[in-house]
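Worksheet: one structure, shown below.
Note that this complex is displayed minus one protein chain, with the remaining chains in position.
Labels run A, B and C following the written order; every chain starts at residue 1.
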């Protein structure tokens, strides 16, 4: 299935500033870039780099005072893997690929050590496997209110757990935290999300089950097989769409994701995987 | 200079458990392993893996109820690089190697976002460079009491900042946090530390300055050029000497580090680097 | 019913120190002091004062280096009021006695603002009244593990909520927090508790319902009508049995509560009130 995604981002630069962007679609896995454009105004030189482990693409530039705009557009072929959820097992820590182990560690926004007892009380009795992570998402969806303005950039999953309100990044952080507490590697994914309303960068998570990373979205606000992955990491600290060193004022942004020639349909309940590794 | 290091670790395994150890010396950089032995009792099969990026060596094994012991010994040739501190500059974010950028992000125990204003107020006016990180260590050493029992595995650098007490891992976390808040990549290093009293695993940090990672120890409890690096990562969450999945009781451990044929001397005030990359 | 209660407390005074004790039984309400003794060794002058609002009795003394011992014994007649729980209603804020309003405010260990959304989600749908506070106790008893060593003097109800473990003071703080979040005045009570095993100072809470303060114990570790009230306040910060200004080392303490001439019987499920006001 083909998607046209993109964003238009702007800043009023107050003093010379260095900005690192992570807005380009990841290439690889089941995500193919058919074409893309990036326009930086003014036309500044940019440093590009793709992280080996994750495929995240970073763009670094230094801007002088004035207005800065980035416009990124991409045509993406998504060939998401669909598997029947019932067959997908958790992997005992004794057999997990060693590359996945860092995703068991607590991180800035996912203090899995703090919520371990609750996670084990609440989800410990559920049969291990894909279905257990689905139950985690069900719990979050039922027990946490999706409510803008209730969290900020310092909010951890433990805060969200107490507060019972948050936005997509908080839902993802809480899902990751519970998974790690149960011994399931989990990581944060930023993406362009088809059918998300209103359109914005979206945040979901991946859990390592069976032999790969599967997507989960505790917000249930978009179709799993319509997500174009941008960045993945331990939590939101690793996948900001823009990291800014210097004094700038953000301007309104625009984000979009359209399915070419597709009409809306029912969202899949399959286990969906797109990741490269 | 040659060092004989090692440890003897034991657990009473209550139920079948998987344990992941990170106790072996890193090979590479200016640290050469002349010889080493690892004895696991009982003689269990172990899974070994060296992380590409850091060189951390992981040992994973699954143990049945009963006693488990690991004894590791190594002969290490340390050829620490010594540089004059005055010449080493900070690298603007615009020119930092992209591999170092994750070490600018806040992490579980180093919430650099929370202490950013203080870091900039206190250290922002100091001339950038190696000397500024030395000032950070001076500040920590003067303002935080080294006191066992004041912190635990949930203690963050923000907690330590308020509490003004902690142990070596807390000192390292606070140093890392201040560095990141100033735009200096910083990471946590666990090590065998010569002349540390009493002997134990030690925790220090590395900051990226000039063209490499330099060691810093805000506790001032051991010589920088006598540290045999074991693990490095974002913070203590990445470098536990043992991560345990299952019910076990720890037994007393022993850790040692001796300089072969050396007598104690004055500790260096040079800038010291041992890291591979 | 008559109770013999008391305690034996000791300190090694390192430097001259001022100590404020709150260990004597409250006189008044349905609690009558038939006789009591207080022995301070050495025989120091002590300042005594009873707080008007709560009846808490404070004993202040200044001790010189050496050993300090207090021994308090009291014979108490407890004529606890027993009411049928089903008839006791919550009081709308519009009609609460104004004296009870401070017990709706968040306090050091009971940040009712932080857990308000959860409290309303979990308990908001339960019919108001005594039964709703019972449901709060049931929830705490089911969802939190009673486990020594999991909390300390900085632990708030929000911490306990995340951690899901604590001791009697944590159980009381959580109950108070939920009540306040629902608009029910609630306060902390320290007491001598008959049948508590092992014997120690106990912590429970009171909620204002109907026309008085009723006792609740989410730990279910002692009979409600066998509790001799010592101190009441907003939370544990107000009711420490000893507050110490100066360098001292605590010695082992002994606490007891015996029912004169009574054999153990089934614990009451009535609504129980002892408070003066």
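Convention: a residue touches a chain if its C-beta (ideal position, glycine included) is under 8 Å from a C-beta of that chain, and two chains touch if they have at least 3 such contacts.
Because the structure is predicted, anything quoted here is derived from the model rather than measured.
Asker: Please work out which displayed chains the absent chain touches and list them by label.
Answerer: Touch partners of the hidden chain, whole complex considered, are B, C.
Asker: Among C:34, C:87 or C:101, which one touches the chain that has been omitted from the display?
Answerer: Only one listed residue reaches the unshown chain, and that is C:101.
Asker: Tell me which of B:165, B:240 or B:253 is the one touching the absent chain.
Answerer: Missing-chain contact among the listed residues: B:165.
Asker: Per the definition of touch given earlier, which of B:101, B:115, B:133 or B:176 contacts the omitted chain?
Answerer: B:115
Asker: Just name the one of C:24, C:90, C:206 or C:238 that touches the chain not displayed here.
Answerer: In the full complex, the listed residue that touches the missing chain is C:238.
Asker: Which chain C residues touch the hidden chain?
Answerer: Residue positions of chain C that touch the missing chain: 18, 20, 47, 49, 51, 53, 58, 60, 62, 92-94, 98, 101-102, 104-108, 111, 113-114, 153-154, 183, 233-234, 237-238, 243, 245.
Asker: Under the stated touch rule, tell me which residues of chain B contact the chain that is not displayed.
Answerer: Within chain B, the residues that touch the unshown chain are 114-115, 117-118, 121, 143, 145, 158, 161-165.
Convention: only the chains that are shown with their structure count from here on.
Asker: Do chain A and chain B, two copies of one chain sequence, contact each other through the same residue numbers, with over half in common, or through different ones?
Answerer: Mostly same residues: over half of the interface numbers shared.
Asker: List the centre-to-centre spacing of chain A and chain C in whole Å, with centres computed as mean CA coordinates.
Answerer: 47
Asker: Any idea how many Å lie between the Cα centroids of chain B and chain C?
Answerer: 45
Asker: Can you pull out the residues of chain A that are in contact with at least two other chains?
Answerer: 114
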